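This is the structure, below, for whatever I ask next.
Every protein chain of the complex appears in place save one, which is left out.
Per-chain residue numbering starts at 1, and chain names A and B are given in the order in which the chains are listed.
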Amino acid sequence: MHDRKAITGFPLVVEPLLSTMSKEGKNTRRMPAPFEEYPLDDIKKDMINNDLPLIPDVSEVETVRHFTRLSRLNYGIDDGIYPLGSCTMKYNPKICEEIASRVKDIHPADKKAMVDILRILIDLSKNFEEICGMDASTLWGAAGAHGELTGMLIIKKALETKGEVRSKVLIPDTAHGTNPASCAIAGFNTVQIPSGKNGYLKASTLKDYIDHDVAALMITNPNTLGIFEQEIACIAELIHNNGSYLYMDGANLNAILGTSRPGDMGVDCLHLNLHKTFASPHGGGGPGSGPVLVKRQLSPYLPLPWITPDKKGLYKLKWDSPTSIGRIHSGMGNLAVLLKAFAYILSLGPDGLKEVSRVATLNANYLKARLSKSFDLPYNTPTLHEFVLTDKYQKAHGVTTMDMAKALIEFGIHPPTVYFPLVVNGAIMIEPTETEPLAELKRFADVMETIAIMAKDSPHVFKNMPSTSPVCRLDEVWAARHLILTWNMIESNKKVVVSK
Amino acid sequence: MSFIALNQEGKKEILDTIGIKDEDELFETIPAPLRYKGRLNTQGPLDEESLRARFRFRAHDIVFAGGGIYNHHIPAVVDAIASRQEFYTAYTPYQPEISQGTLQAIFEYQSMMASLTNMYASNASMYDGATALAEAAIMAIRAKGIKKVVVTRATNPAYRAVIKAYLQFNYDIDLQDAPFNNKSGQVDLDLLKDMVSSDTAFFIQQPNFFGIIEPMDEISQIVKMAGFWGIIVTEAISLGLLRPPGTFGPDVVVGEAQSFGNPPNAGGPLLGFFCTTKEYIRRMPGRIVGLSKDSSGRKAFCLTLATREQHIRREKATSNICSNQGLCALRAAIYLSAIGPKGLRNIAIQCASGARSLMKLIKGKGIDVIFSGPIFNEFVARVDDARIKALEENGILPGIRIEDLYPEIPDGILITVTEMNTKKDLKCMIERL
Partner (left out) sequence: MNFPANLKYTKNHEWARVNGNKVTVGITDYAQSELGDIVYVEFNDKGTDVKQDGIFGTVESVKAVSELYAPVTGTIVEVNNALEDTPELINTDCYGNAWMIVIEMKDTSELDNLMDSKKYEDYVSSEAK
């Protein structure tokens, strides 16, 4: 076995758990103490914790080294290409972080500061509406799925207001799992419709599923195969003629930024993913941000608070409305992420935004042109910012998509999205984004081609990969059977826990 | 600035590789009427200095606002470590071999949250305390056939609004407020007795929105008959002083942990947390990190219990949540590690002491402090608009107006003190009252 390396190339030792470093009295930090201590004897004794809180007692150096060492076991976008399909892992500009940090100490009840912040949020909303060809918006969705839920609540409320009871939402089989899950919370049933052999939804297919119980069609455009929904205009007409709404999942907006607008396609409601299209970092899972945009007829139902101007033209928050679906967040959504997105939009300007979709599409098609020589391409339909390959050729030699993903790690590259969308067996879904330099695209394509050759010539080597990464392949079955989720559970499961 | 690295020469090479003459050909797959022909009427482009000039904010100098979002000391190490790109720019840890940093840090966050709340397990985070509460209600409804959800009226009104929005189309769920006692500000125990039964899920904020510590021992006896009950904590610093909520036997402890190393951010990102008992771990919303081992037997971590989640169970998932507040959870983990058990205890005592100090000064001015119950670090006083305006003109934000939220408390203002305030702040406020 090779030496294990951190992403930075350092050899590694296993980083112990923080809890094992704890020893009473090691943390000597002086905390701010502006006030004389009160006895606090007005609080009943049985409400006070007699013991100190049970968290580790470690020195500052140990804290810094522990988390710094952990960070070196991670791969980030600043390390290299991160071609996760439908995740749009583009470079996160540093200036956007700096801009967002300007609001960090502001309390949302501070009206003096909020006047300026609200004016900026209104500007941001207008920019989003222009980019998408929509009429109104809310910024309070904290992530894509939160935006979806908000959108479906808006649609439910609009139907209810019209006195209509419709229970079904149609969702193509290429959709993200969040789509049906969000519908379920909003009180809808979902019906899956096949996208067919060309990889996009046919209006003729949709016809078979339409009836008066259909509240909405939820569609991702371009879809998760990277294919533009070519019959979208016709689909929108069918949906509208049925009195239903067209919802668009904006996860793949990067492909059409400045090139095509959801509003022009007939979309009634969509959410954006600012942590995808608008370059805010993922932070290892969040915070994201999921603004929701609507056409005029759905604007009365947008969640509270609304940002409205007073007589002097100063922006204020409006907290009540008889038509709104109500509040979806206790604060102001992920406001700092909104500012990052705005700083990004302002940096790029209108021509820069259009350049995003054009270069994202060029980069993806470059990789597709090169890799479709070595890998199976399940759909012939042209694609935009991402495309899907399969492991069909490699599987003949016993090498699967998972094996190839792990081999990429061995070569120091983050794998693409794998086994999604579900309609493609052994899917490898690649989205390079516009910010990858050509040299990095070439490095990725070279490695993929090497892997295709290895699959033919030495398929046996894959099973041991990755061997030089911080850890080798994980035993997820062991994890699921033991369910050890905290330090305490490690203590009570000492017999089974590995010591290495 | 466009952050794109492609020059003309590179573009030509790409076009040649694809085998086309013009990039427009790539977009022919979009029907012509849907190709946008105009130039977007968006703002920019701006250079970095112009951007900096555009985003400048003025705030009050002295702030006594809390109500679920707090300004606390954040050790320098939190920003220094959390801003490392390896944490900051990584995606969700779907490839555990190159995500052990995020995975172990989140495992440690889960461990500390479970420990501080004295619950069996914690998930990897939720959007905020309010959505964590709404998800807890949904979990209770699905797991226990709950028909009635009761939330104390002294629970943060924003949380009550969010739970209402989430449940609005669950037509068979009856959502009710449990009233507070006008004198103590605590939940009215007599009325509560008649509100809970086996088909009820009950939720109570501790300390409550008025900053008052609820008599949890008595409450836990009453709500034993509820089908499900939970404690909401919106000021996580209180976990450094008060008895852990889990010791009272709730099914969930949910709430807001923004106070742990995350700044107020003008309202977000916040950090929702969700802790529960062993009985409910398969019904929890959100991601969970578990201990595993790799093929050579080394300690390693991975996402687990994924079969609850939307990407596998789709419309039958326990929740729709995908992206969470991972980086905020990481900050909480670093924060707790940096301040340690004594630090957390001391901060809690400082908050409680500072609030008492200000309360005493305010009472000395003849101003009404409305409730008699014991407080943590917030309290409600009666201050009229003219006085508030005078304070604000002097750069002092005295608290949050709650009259619109509680019409029964005219001129009510929620005043919060943390360790970020000073004796001088208190003096300035009192002098101008």
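By our rule, a residue touches a chain if its C-beta (ideal position, glycine included) is under 8 Å from a C-beta of that chain, and two chains touch if they have at least 3 such contacts.
The model shown is predicted, which means the values in this text are computed figures rather than measured ones.
Touching the missing chain, out of B:Ala5, B:Ala306, B:Val369 or B:Ile430, is residue B:Ala306.
If you put the hidden chain back, the residue from A:Lys44, A:Lys318 or A:Arg481 that touches it is A:Arg481. The missing chain lies against chain B, touching residues 282, 306-307, 312-313. Listed here are the chain A residues that touch the chain not shown: 476-477, 480-481.
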